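Just one protein chain is left out here, and the rest sit where they should.
Here is subunit A:
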């Protein structure tokens, strides 16, 4: 019986195995938390972890897409923050304006992502430089145009329907969670069942070989960066729906957290390998660790150190490069 399971395990592809590892880590973190602090396993606490993990999950979805082709998106913090500011300043808290404001905020994200993609794919600017520059550009524009978030319309809140949705939820289930399930389905279908998905992995494994076999490498790259911008904007919209008002620096924690979630989720940082289901587990793991440490009243310095150590341990477990020898 046991041998049967082991044999089955051997037949799973390495990609699926990494996803399993990611879930095993997430499960053990949650379990450990529940053992050490009984309150941690309560539905209210789990629900809070899931909602917070959803925000990391949205951002990590975009980050994962560009990491799959060996890129990186450092513009996430201010795409997110910019979209959040656009949403409240154009909607002015009025429900009628919500559809336009939503379209505009997502449009800002798509435009920033598109520009990133064009810079990387057509102008040959390294991804780190292009997205770092874009982050600065958006930070300057957000700060400058909103006069450091002191403009007349900057005090407005997100429209009530959006806030009801994200604070209240739909039939008791938090809306952020429902959107996350939708995003997870979309990402999984897009990457595993469509030709676009096959192309993404082909470019990630070897872009030259993909190009020679007729994949429009540049088009794929631009599409992925655009999607990353849209996901970051989506996260900004939901954060503002959840919190009511944007703040400056809202997106800053998500830069490194998105990269960590992607890698803890078993996606190779070199590109070409990984599934979004793993990234879901990665986001859960990271948020569960932080939430647990906060619940235990571990001071900030301790949280930072343990967070770093946990990432290192996970990397040692399944994030190592192949040996040269």
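Throughout what follows, a contact is a pair of C-beta atoms (placed from the backbone, for glycine too) under 8 Å apart; a residue touches a chain by one contact, two chains touch by 3 or more; residues count from 1.
Here is the rule we go by: contacts and distances are computed from a predicted model.
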Considering only the chain that is not displayed, what protein name does its UniProt record carry among "Monovalent cation/H(+) antiporter subunit G", "Sugar ABC transporter permease", "PRC-barrel domain protein" or "Fumarate reductase iron-sulfur subunit"? "Sugar ABC transporter permease"
Using the touch definition from the top, which of A:33, A:57, A:93 or A:119 touches the missing chain? A:119
Out of A:22, A:130 or A:250, the sole contact with the unshown chain comes from A:130
Please give every residue of subunit A in contact with the chain that is not shown. 72, 74, 119, 123-126, 128-130, 132-141, 143-144, 147-148, 256, 259-260, 263, 269-270, 300-309, 311-312, 315-316, 319-324
